[in-house]
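Please see the structure below; I have some questions.
Here the complex is missing a single protein chain, while all its other protein chains stay put.
Moving on to subunit A:
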């Protein structure tokens, strides 16, 4: 599409867009990743933004970033280090320079490197003037003044003109990677369709950026990343939160039940509630409750009344839902509780990722109160595991906790769209009019009671939080009965293991080291292990999606290996859980608590060290 002086073919590229939280970097990053996905690359993305909507301008704390990784091979992570950094101001450069690869390309908005901005970012001297960036391919562009010049006759006010400067940098990066502008032009047209002037201005600036990159001498070469070789099918980009919402809707449709979501907004889970609220066309009922407790309680009420009910939250919210979660266990009603984990404890790091709610999910309730716990492991498989969590909840008549995390929730990747007809059926144990109904009579296989929905003639019954008599479900203080019911509640969850797949292992049965992970660390662990395997290292990976109960072959898998290292973004909760289950296996740990995902680099270093220790 353009004359190139030099084209560098690359397997994969990581780009990080960064600027003030009002600079539109999330949108810029999303546009680039969508365009690359449409181009046929495999893509993984990760937004990194401050908790404040408009944090103090120009400060390091206010920097918002969006990293994306695309390639013509399989891409499992958003990448550790960037090939290209776009920094809209000195603070963005300061915050992100450590994430740029040696000799990587840095595009800066030169106009923003004023004395005042340098001071706000904490620079003593101008990094564009001294030799601190000498090892990088530095591209200085007067993005602000070029955008102003480009739009001086647009009829827009100054504020609107400045707002479109992100399109200039997007245009530049599009040229660098030989990307068509059509997708973004279409997007601009539909997003601002009520403001034709804004549409024209944004398109003009996008082209100006593209042409600028083409024209200036500084871009002596550009990159080319060929499309990835991926499985045939229809694809779309999807974030973890959207995939979770869709998995829940799909399960409701498959089960033939209306979906009800009772929730209270909380970062980083809010988008699930928002996506469900937007799906009234599919009959989804959303109830924005007055608090987290009412979120789960309205869901329990809806479940009692015969809807497929869910509640969505993050760590502190799960803590508030604890008592009601116990009620759902006691009443044996289907319910999915989604916990999008974030950095804790307390308010902690709301916009950052962590895996530290595992023990809360497994144990965090009063009394002996077990419920299945499942974890998604990639942004797109949030759909699959939300669906599976729903299927277990509905078929086994139990609340289920689905764990995702901030990294999965906000990350996006291309996803091969499934067909509803291919999803496994969901059979709900509904009691029918004329049944000889006992509220706590059970089927033999799953020990699930039947669901008698209010409105069904002749099945009037009472449930509640007090201990229930086996079979009849009347209130019972009989000591032996409490033992029986406690055992049943535990056995019911144990039997879920009969309905889940075995734990898969990537690598040899006799590898020297087995890496164990669970949930959102899948991409980084897989990449690290695969790269070591490619170097002929004797290493294997077992990654868990089913936490409680564990897959039936877990012990057999773990015992096969001399050295087992459990890697997680907490202080060792899964390792501790495995130890309590398998006392004669020794587990090593690798943990990180920085609100950030693992990097492939640090994982490989750790694994190499373990491999050498033998």
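The definition used in the following text is that a contact is a pair of C-beta atoms (placed from the backbone, for glycine too) under 8 Å apart; a residue touches a chain by one contact, two chains touch by 3 or more; residues count from 1.
Here, contacts and distances are computed from a predicted model.
Missing chain, UniProt protein name: "2-oxoglutarate ferredoxin oxidoreductase subunit beta", from among "2-oxoglutarate ferredoxin oxidoreductase subunit beta", "ABC transporter permease", "AMP-binding enzyme C-terminal domain-containing protein" or "Glutamine amidotransferase type-2 domain-containing protein". Touch with the chain omitted from the figure is made, among A:453, A:488, A:593 or A:611, by A:453.
Within the complete assembly, A:474 is the residue of A:129, A:215, A:347 or A:474 that touches the hidden chain. Here the missing chain is touched by one residue of A:119, A:149 or A:323, and it is A:323. Looking at subunit A, the residues touching the absent chain are 34, 37-38, 40, 183, 230-237, 246, 249-250, 253, 256-258, 260, 262, 279-283, 285, 287, 289-291, 293-294, 297-307, 309, 323-324, 327, 331, 416-420, 453-466, 474-475.
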